[in-house]
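The complex appears here minus one protein chain, its other protein chains still in place.
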Amino acid sequence: MRTWVPRETTTRFYLTVMLLLCLVPVATTWSGQGFYLDLATRILILAIAAVSLNLILGYGGMISLGHAAFVGIGAYSVGIFSYYEIHNGLVHLGGAVAGSVLFALVTGMVCLRTRGVYFIMITLAFAQMLYFVFVSLEEYGADDGLLIYQRSDFGALLDIENAVVLYYTALAVLAGCIGLVHRIVNARFGRVIVGIRHNEQRMRALGYDTYRYKLTCYVISGAMAGVSGFLLGNFTNFISPEMMDWTHSGELIFMIVLGGTGVLFAPVTGALAFLLLEESLSSITVYWHLIFGLILIAVVLFGRGGLHGILLRLLSRGKSGRC
Amino acid sequence: MKRDGLYFLTPVAAVCMAAMLIAVPATAETVRIGFVTTLTTSAGVIGEDMKNAVNLAVSHLGGKMAGKEIEVIFEDDGFKPEIGKQKAEKLVKKDDVDFVAGFIWSHVLLASSKTVLDSGKFLISSNAGPSQLAGKHCHENFFSTSWQNDQTPMAMGEVLNQEGVESLYVMAPNYAAGKDMVSGVESVFSGEIVGKDLTKWGKDRQLDFSAELAKAKASGADGLFVFYPGSAGGAFIKQYQQAGLKDVLPLYTVFTVDSISLPKFQSASMEGVLGSKSTMFWAPDLDNAANVRFVRDFREAHGSYPSFYAAQSYDTIMLINSALEQTGGNLDDRDALRSALKQADYDSVRGRYTYGNNHLPIQNFYLREVVVDADGNWTTGIVRPVLENHQDPYAGSCVM
Partner (left out) sequence: MDWHLLIAQLLNGLQLGLLLFLLASGLTLIFGIMDFINLSHGSFYMLGAFVCATLVEVTGSFLAAVVMAVIVVFLAGALVERFIARRIYRHDHLDHVLVTFGLILVFDTLAHLVWGSAGAAIALPGMLNGRVEVAGFVMPTYRIVIIFAGLAVAAGLSLLVTRSRLGMLIRAGASDRGMVTALGVNIDRLYLVVFAIGAAMAGLAGMLIAPITEASIGMGNEIIIVAFVVVIVGGIGSIRGAFYSAILIGFIDTLGRSYLDDLLGLFLSNQASETAAPALSAMMIYILMAGILAFRPRGLFPPAGANR
């Protein structure tokens, strides 16, 4: 028997997770384990990308297999400006957002004319094109990528060369993005988007210009992913076309499904579980991909609703007193 | 009641995070060496060869350097610069190694270099030799037991000139080392380069060279210069043979025909590769005591000849050992360690060599040929030395 769990309860759980994330730098500084601060920073940055993908995928039903392209654009904005020794952080960030908005607008206008399988494949195709563009740009390292010798400069106020500052910056951006998605999906605009996912024909019949709604949503999502790319470039100090590879888009999708598709906070727990799993499995054996692949299959076959589903089951069991 | 579940989960999350933070004890009695190489994907075979050589070196040393226990931590870069960099980061920050070594691929090394060097650790390349680290971005804590990418093809350029080759067709994969190889042969070869193809590399690399080989044949060149490391080399040689180019377009290779691919060619009886020429700083039949021991013990343990990747990896451990012996096992005095490394005071399997200002070897290069050994195995044998005490062309732009 499944009992209904009020949303506040799960929200409280996710807020606790976010609170715990606030404490990570304290713990790592105290124990001197800088490596885990890096791991946690990576988790946050990928969580931002996953949150952005969740907006179009989880709420809008647009399965994009090319989302890593936006992350790559954001990262390359940092890399290319630094290459010309322009270190102003606002310029980097502006470039990341402008670049990804432009790419989302242009590709979105073509992609969103298609649906279903065709949408999956055409987003993949555009990401591949961008991948090959950067592979051919000798000036920016082509296949070999580019080292970023200095992180974006935001003045003395926000020194992201400092690992802890970068961590909290990423955390703040993540919280901001979650807040933004929350606002969007609860506004009229978001309800239209969800409505389109359920039945686009009906929404059109109701007089909505569904194409424009979808395009706007796609662009917002792209911009957010661009920001996560901006952070990723700064974090790794290295960029390469590899970042845009379709397997990375696939990983973002997995994070969402692992957390629970269409759940506001799910990409965060998904990214957390994904990277911790990857980290611990890869330290056990070089054949870890086998276990990882099996887990992936098991999550889809048996773990309906991902971690969020498990959370709901746990909570409802506690509630009906059968635990 | 509804809180039960919640309060059950919160501590779980907390425990997970605490588990991450369990400190790794670093004892003063061990030398920690991180070794980044490729252990998965089709290039994993190179990484295994290197790993075997490292383990052989450790056992030759009795597991100890200057009285300290040797601990080698192998990491897999998955053939991707991004992953390699993450692994280097882990070695530096989590495992707190004293040396980060290995690196097959130039782009992986370049991506990882900043992380390692910024942390003050020593970075030792056991294969990759990108021009950047030899010249403009050279670093006091970077050393190499291999070569700079341009050198081996430069030796090949010399050979081509000596053999009177007038026109050349060039093929290489499109990545850092591929470009260095091409510029290396171009800088020395005095004839005309009639065509050049840089093919896609990386995860999605191109392995069917039919279009390029047809072009090369049509170009009417006197020779074909090729650089295809790892299993791509096997694919290339096979297609070269099937296209029947052996008598039309003689093959000159660098890092393409090695002890990893030769047994495979032999079992597929691809006689076309016999007699093909390549240049290298080392060969299994190079006659010095260290090399004889290395090759003999390696063959005993693994049944095949060591590749040059193995030779360089073996030397990496021996170089570190020589430095530690000199400092009496002191790992904290970085300056003493650095000047000890710089002397290269050990019996390398290539014979003695010295380090230039950029910490890349100044060494001999030989012309090698694929031959059949006394037991009927295919291997490479030295024909003649080509360059003596050769230094890479980028050393001048290194201010150090």
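For reference, chains read A and B in written order, and residue numbers begin at 1 within each chain.
Basically, a contact is a pair of C-beta atoms (placed from the backbone, for glycine too) under 8 Å apart; a residue touches a chain by one contact, two chains touch by 3 or more.
Just so it is clear, the model here is predicted, and its values are computed rather than measured.
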Out of A:L39, A:L55, A:L93 or A:L124, point to the residue that touches the absent chain in the complete complex.
-> A:L124
Option from A:V135, A:L171 or A:I184 whose C-beta touches the chain left out = A:V135
Among B:L198, B:L274 or B:A336, choose the residue that contacts the chain missing from this document, as touch is defined above.
-> B:L198
Hidden partner chain, touching residue among B:Q242, B:N330 or B:Q343 = B:Q242
Contacts from chain B to the absent chain lie at residues 39-45, 47-48, 174, 196, 198-200, 203-205, 207-208, 210-212, 214-215, 218, 231, 234-235, 238-239, 242-244, 260, 264-265, 267-269
Missing-chain contacts mapped onto chain A = 57, 63, 65, 110, 113-114, 116-118, 120-122, 124-126, 128-129, 132-133, 135-136, 138, 246-247, 250, 253-254, 257, 261, 287, 289-290, 292-297, 299-301
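The rule is short, and it goes like this: only the chains that are shown with their structure count from here on.
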With chain centres taken as the means of their Cα atoms, state the distance from chain A to chain B in Å.
-> 36
In the complex, chain B touches chain A at residues 1-6, 8-10, 13-14, 16-18, 20-21, 23, 39-40, 76, 80-82, 85, 89-90, 93-94, 106-107, 110-111, 113-115, 174-176, 200-203
Given the complex with chain B, which residues does chain A contribute to the contact?
-> 5-6, 9, 12-13, 16-17, 20, 24, 27-28, 31-36, 38-39, 135, 142-145, 147, 149, 236-238, 240, 242-243, 245, 276, 282, 286, 289, 311, 314-319, 321, 323
